[in-house]
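One protein chain omitted, others in place.
Up next is chain A:
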């Protein structure tokens, strides 16, 4: 098994193995067809997912498929658990709305994937990225309010100040909202939240629970 030949602990710049034997995962880099560690931490080797589907016709002798080499990654676990992660394109993030304008909502990204972010990253949800249909009829103040917690997806690293986010999927949108009276509300439809105490309903871009 290939795990035995890889070192268990790696420091930056340490040779792990040739690219014919490993694929570079997180925390590693490739230099002159060799995989080197780029972080200080524990080396992990993970086998790639098997290609799906059984062979269809068993009466034909098929040469064994060349299997992809295992991924090798270096995770800084045990060194410090404060490692910062950056939002990347395609990640689902949780964020809080800080201000709204007619064209966009400005949010602060709180959680990226499973990890809580240390630094405060700014994001922007533009009006055309709020939902997939009837984009021209979107009104930001009928979709978000300051203080809402929103589940969104990163679509671009954006400009110098903020990431660009979108909520144009059923499972994306507001997941927690407070009413104007200050009570926590519950979702009643894809575009409405209702206050349990006053019975008033407010428009939002609601995430499918």
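Here is the rule we use: contacts are C-beta pairs under 8 Å (C-beta built on N, C-alpha and C of every residue); 3 or more make two chains touch, one makes a residue touch a chain; residues count from 1.
Everything that follows uses one rule, which is that contacts and distances are computed from a predicted model.
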item: Name of the absent chain as recorded in UniProt (options "GH10162p", "LAFE_0E03934g1_1", "Exosome complex component MTR3" or "Ribosomal protein/NADH dehydrogenase domain-containing protein"); value: "Exosome complex component MTR3"
item: Option touching the unshown chain, where A:14, A:178 or A:201 are the choices; value: A:14
item: Contact set of chain A toward the excluded chain (per top definition); value: 9, 11-15, 27, 29, 31, 36, 38-42, 76, 78-80, 82-84, 86, 118-122, 157, 159-161
